[in-house]
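Can you keep this structure in mind? I'll have questions shortly.
A protein chain is absent from this complex, but the other protein chains hold their places.
And now, subunit A:
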Amino acid sequence: MADLQSQDYVRRSASTMTPPSARSHEIEVAKLIDVSRCIGCKACQAACMEWNNLRAEIGHFEGTYDNPLDLDPHTWTLMRFTEWDNDEGNLEWLIRKDGCMHCADPGCLKACPAPGAIVQYANGIVDFISEACIGCGYCVKGCPFNIPRISQVDHKSYKCTLCSDRVAVGLEPACVKACPTGAIMFGSKTDMTAWAGERVAELNSRGFAKAGLYDPPGVGGTHVMYVLHHADRPSLYAGLPDDPHISALVSVWKGLFKPLAVAGVALAAVTGFLHWIVAGPNEVQPLDEAEAKHLIHADEPQ
């Protein structure tokens, strides 16, 4: 499914033209993952595999609940388990469902060199259009959350689609549907933010003074948000970035450097051309040949 015409684009990778965007009344959606209500059952992981027809290779037990150990081209969402000794010396089991955050300002899309391989719909979903993907891995460098994975088999990049195909026809993402505790909710970003506010207030009342919503402004906010009991320390949750933003290296590479590069090449070419029309070619003169002949003969034994 290369082009979900039921959703309009607001961004399209490696494109300088305005993407088709006549359908202008879509609301921004968001998935809210309430970490405090997650029981780590992995129903979301199973549902993701089932809906998207993904079957990762069977791996090995690595002494952790994380299974598989990392995201891969067949694992678009993954429960990450962290055992944290909190400040009171008690053990807290922090479980976070990892996957694409669907940034409002997506680093993957910014870095992508293939026209239309990464798109952002008006509802906020960032989607990989696999047939246009060239497998360069630039999205991996652009992503502040370390999410995209390149397949060694078909050389395409994969990640969570936020079930763009389901959302397009008015369904919730598969993981949301499967979650037995309501830890994963889906709706408009406004509704989800409001709901998160209620959840945070509840957590505050239960002693989690630093509970809060993870909707990082460094990437313009995300369309997958977390309710965290320790929102002051996101990195506790299996390395969730405290302040994610597109790397300055990527910004320079994709931003400032381009006009400089064009200017440099243009300057060299124009300088060459101007030199050609001002000074002209440097041609060997008959005098040079005569002098050379003289030099050669002077050297010959008399």
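By definition in this document, a residue touches a chain if its C-beta (ideal position, glycine included) is under 8 Å from a C-beta of that chain, and two chains touch if they have at least 3 such contacts; residues count from 1.
Keep this in mind: contacts and distances are computed from a predicted model.
A.B. asks: There's a gap in the complex where one chain should be. From "ATP synthase epsilon chain", "DsbE family thiol:disulfide interchange protein", "Sarcosine oxidase subunit delta" or "Formate dehydrogenase subunit gamma", what does UniProt name that chain?
C.D. replies: UniProt protein name of the non-displayed chain: "Formate dehydrogenase subunit gamma".
A.B. asks: Among A:Ala56, A:Cys136, A:Leu171 or A:Ala238, which residue is in contact with the omitted chain in the full complex?
C.D. replies: Candidates A:Ala56, A:Cys136, A:Leu171 or A:Ala238; residue touching the omitted chain: A:Cys136.
A.B. asks: Just one of A:Ile39, A:Leu69 or A:Ala292 touches the chain that is missing; which is it?
C.D. replies: A:Ala292
A.B. asks: In the full complex, which residues of subunit A touch the absent chain?
C.D. replies: Touch with the absent chain occurs at residues 14-16, 113-115, 132, 134-138, 140-141, 146, 150, 152, 155, 247, 249-250, 252-253, 257-258, 261, 264-265, 268-269, 272, 275-276, 279-286, 288-293, 295-296, 299.
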